[in-house]
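Here is the structure we will look at.
Incomplete set of chains, arranged as in the complex.
Just so it is clear, A and B label the chains in written order, and each chain counts residues from 1 on its own.
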Amino acid sequence: MSVVEARLSEMGLTLPDAPVPVGAYTTWVAAGDLLFLSGTTCYVDGGLMSVGKVGSEVSLDEARQAARQTALNLLAVLRQALGDLDRVARVVKVNGYVNSAAGFDRQPEVINGASELFLAVFGDRGVHARTSIGVSELPGRIPVEIEMVVQVRPGPNAGPG
Amino acid sequence: MSVVEARLSEMGLTLPDAPVPVGAYTTWVAAGDLLFLSGTTCYVDGGLMSVGKVGSEVSLDEARQAARQTALNLLAVLRQALGDLDRVARVVKVNGYVNSAAGFDRQPEVINGASELFLAVFGDRGVHARTSIGVSELPGRIPVEIEMVVQVRPGPNAGPG
């Protein structure tokens, strides 16, 4: 078993199925050793972990959990793309968009739910640059949307992408 | 004639003039084989195809058309940058920002107007990763703003950039 998947297992985490795009695009594209991942959200068991604006309909703690679930879904995309999460050389950049109620300004604490999972799973290779912003609307009223750029070690990419 | 421009022609499309930056920046920059394109919008014939918030002032269908026109303007930037659209190796990443009325949550359907054009024009090379979000304000009240990253085949880049 790969080192990273062993760590996931120790943490009691199992990767979900990779999310399916909800439009005319795909979940990842490789360009050289960079992998660009599409924005995704807190899908869980065929539904969403939470829905609505953070700071009113969704609490800060629920939003952090939603960001963590979103990060799990991004890991599922990476495993689908790479075959093995040990091929992640570095999490380069994370962009987090928080569906924010008027006056909610704690977006970084929300996105920490994702960032902390990447750190726990990848260690030093999980340390990333990041931007967190608050937006007024997200597709299907999801509370959070996260995209990322990852640098990968050489090897054959898998499907479907 | 290049394969991609022949396809555009079959689709009855002609590329507009490339948009002019509205600030202290340029429309594209190359770094290695990646081309980073500035965010642009639905310019047409010296004006805008539509103006205002999607979901109130601009209908979903109008917004889809605006996204498609924005994609045409991005293609015009690519032709200006590359000389020949056949040098596009892959549309890597598309980010779409929709000027959203309160409660409008169908951003992916809007941005599909751009994504579907890239698929039609480039085929498999047009399949991209994507993020669509809703924002509260865009420059000059444009309904949609789209930026992209493209991987290109070697060759001399043209101007103006």
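One rule holds for everything that comes next: contacts are C-beta pairs under 8 Å (C-beta built on N, C-alpha and C of every residue); 3 or more make two chains touch, one makes a residue touch a chain.
If you're wondering where the values come from, they're calculated on a predicted model, not measured in any experiment.
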Full complex, copies of the single sequence (shown: 2): 3
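Here is the rule we go by: only the chains that are shown with their structure count from here on.
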Euclidean distance of C-alpha centroids - subunit A vs subunit B, Å: 25
Parts of subunit B lying in touch with subunit A, wherever the complex brings them together: 32-34, 90-94, 98, 100, 102-109, 111-112, 115-116, 119, 127-136, 149, 151
Interfacial residue positions of subunit A with respect to subunit B in the complex: 21-29, 31-32, 36-39, 95, 97, 135-141, 145, 147, 161
